[in-house]
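Comments concern the structure below.
Removed: one protein chain of the complex. Kept in place: all other protein chains.
Naming follows writing order (A and B), and every chain is counted from residue 1.
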Amino acid sequence: MYKYDQYDQAMVDARVAEFRDQAQRRIDGKLTEDQFKPLRLMNGLYLQLHAYMLRVAVPYGTLNSTQMHVLADIADKYDRGYGHFTTRQNIQYNWIKLEDAGDILADLAKVEMHAIQTSGNCIRNISSDHFAGAAQDELVDPRPYAELLRQWSSFHPEFMYLPRKFKIAVIASDTDRAAMRLHDIGIQIVKNADGEIGASFYVGGGMGRTPMIAPNIRDFVPLDQLITYSEACLRVYNRYGRRDNKYKARIKILVHELGAEEYTRQVEEEFAHLLEQGIEPPIAELERIKPFFADPAFEDGTKTVDRSDPDFALWVDRNTHRHKHDSYVSAVVSLKPVGGIPGDATAEQMHLMADLAKEYSFDELRVMHTQNIVLPHVKIADLHALWTKLEAAGLGTPNLDQIGDIIACPGLDYCSLANARSIPLAQKISERFKANGKEDTLGELKLKISGCINACGHHHAGHIGILGVDKKGVENYQLSLGGSEAEDTALGKITGRGFDEDGVIEAVETVTDVYLAQKEDGERFLDTYNRIGMAPFKEALYD
Amino acid sequence: MTDLLRFRDDTPTTDPVAAFETCCDQSNATAVRIEPGDDARALLTFLDRLTLVEVNFPVYGDGRGYSAARILREAGFDGEIRAVGDVLVDQLNNMRRCGFDAFQPNAPLDRADADAAFKTWPEVYQATTDGRNPIWNIRHGANHE
Partner (left out) sequence: MIILTGNDLKSGAVVWWDGAEWSLHIESAVDVGDEAEAIMAREESARRVNVPYSVEATLTDGIARPNHIKDRVRGLGPTVRPDLTLKPDNPAAIEEIV
């Protein structure tokens, strides 16, 4: 894992001092709320439905047990004993006091964490593959590149007041586990015909009101031009992205309106200019970062799982992922207990996950964008012991990528922008499909729920997506089908008129019944949908 | 006229400040004011006759002026670049990194607050034209020109 040196530490410490001062100036009335808002947002502090909310960055989703323990301590000391893991691999706390914000940031800084740029119209936390450094199918570990981008984007002087927020994801395998093409910039680390490593740039993806899949604008940027090319992409956006309408301000609209070709031409022109400016870090910096992500000392051991306990075998089948070392797997800790709140974890659970990471996973954890936690390097020989402890703490639900593994944004229970509640739907759907036994027959089915068009719950990318809308002050839900955020990226299509809460739960069951009736061998819900199209689902829903 | 906070040794120009459009046609203006939507690159052909470029920030949240200043500096402009309008103390540091060397905000700034703001960051990650050597160069004993 990356470790701060004195420079990184000094930057984060300086930010704590700066924000403490800003918060105090607000409390003293030297700053109005209008002046303070962009400052607090750049430190991840929102004013939400019930209180201030603080979002803490987990860079590219990687953290160690010490950091996880501190996240738990913050939940206990400054919040109400829990935190919420988000779809951008971060964690947020719902009941923060402005007066405490400086102290919390100081606690975080002690373990090399922060809330820098977790909100605001700036470059946000860089996200990545949650199986990075462990997955069997990756070209290289994408995180050194993400770390380089983290440093470049932190306090970037030119890009703190972009037209809108800006999200970057970096992956390094053909299987996309980070919804890369649904980001403002998606970077895939690739190898070219000459065997050199470089970056393939996808720009202009996103969800929200107008979802778009990012087009590829350059298939190979050499590693010693990575930062310069990123800077060119951002500068064109900063100068020409729309600022007249918040809903048209994301880079996807610029790329769409200019056309990918024209946007690319402008980027290339800016890039040629910036190359002469010598802004690229020395390649030695990337070489300095890489060893931090070197493989831990894997040992050969058992390669097979004792499947005599069927509950354990089911968990292994569903919640573990193939590792590059054949004596290990990556194990997913589900934060989606049946009837639970997706992504929430109590302080005790966080402490436990930290302890288990220390004991079984070389002190490493990952946050998934699907709001679960990964222990990336677990010995197959240790799996049963791990599972037993997870089970006992309510963290052993065997539902990864099943219908119960629902992504749900906080919705109207916490979020001031919401139209409708998301969490109760997730709770009821997971309970219903557990009770009727269908979860086990459905296989991979990604259900995603957003409480408003901002799409934090990635509903556009759900095999089944649900969007909360406001129907004259009453909660209403639109259903969409056919989305995907994996390498077969697709945007879901709305089925038709919306439903009330009970109605949409019924509707989810109806569409899954259509799938079960029509599926052919080996087809997932999404495959069947792609084969038979919307019509049979519509018919079952509305006729 | 609000207070001018200036980080240059030369005397401020008293020439009239032309609007961007008139400046582009008018061959003798030495001071110009650009708005967020104006293309700073249009000034590059006659940079040598300019002593002052004012960059207006109608609202602090519109960050186009940061790019404008950097583009001018990257082209070698060494005259004054002055941020005017809705400029707050918390933005000064980044503005200076982008090439601004004078500030004339709507609401006057306290010199001491400004000095404190400039001292916030002991080092910087990125290379700009402000002469500061970025962290990743310091780590490897390199220098940014």
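One rule holds in what follows: a residue touches a chain if its C-beta (ideal position, glycine included) is under 8 Å from a C-beta of that chain, and two chains touch if they have at least 3 such contacts.
Computed from a prediction, not measured in an experiment: that's the story for all the values here.
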Visible contact partners (per top-of-document touch definition) of the missing chain: A
Residue, one of A:M1, A:A51 or A:L275, that touches the chain absent here: A:A51
Candidate in contact with the missing chain, chosen from A:A418, A:L491 or A:L526: A:A418
Option from A:A10, A:L98 or A:A260 whose C-beta touches the chain left out: A:L98
Interface residues of chain A (partner: the chain not displayed): 26-27, 29, 33, 47, 49-52, 80, 94-99, 341, 412-414, 416, 418, 421, 423-424, 427, 473-475
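The definition used in the following text is that only the chains that are shown with their structure count from here on.
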Chain B-facing residues of chain A, complex: 5, 7-8, 10-11, 14, 17-18, 22, 35, 38-39, 121, 151-152, 154-162, 235, 238-239, 243, 273, 277-279, 281-282, 284-285, 288
Contact footprint of chain A on chain B as seen in their complex: 36, 60-64, 66-67, 70, 74, 88, 90-91, 93-95, 97-98, 120-129, 134-140, 142, 144-145
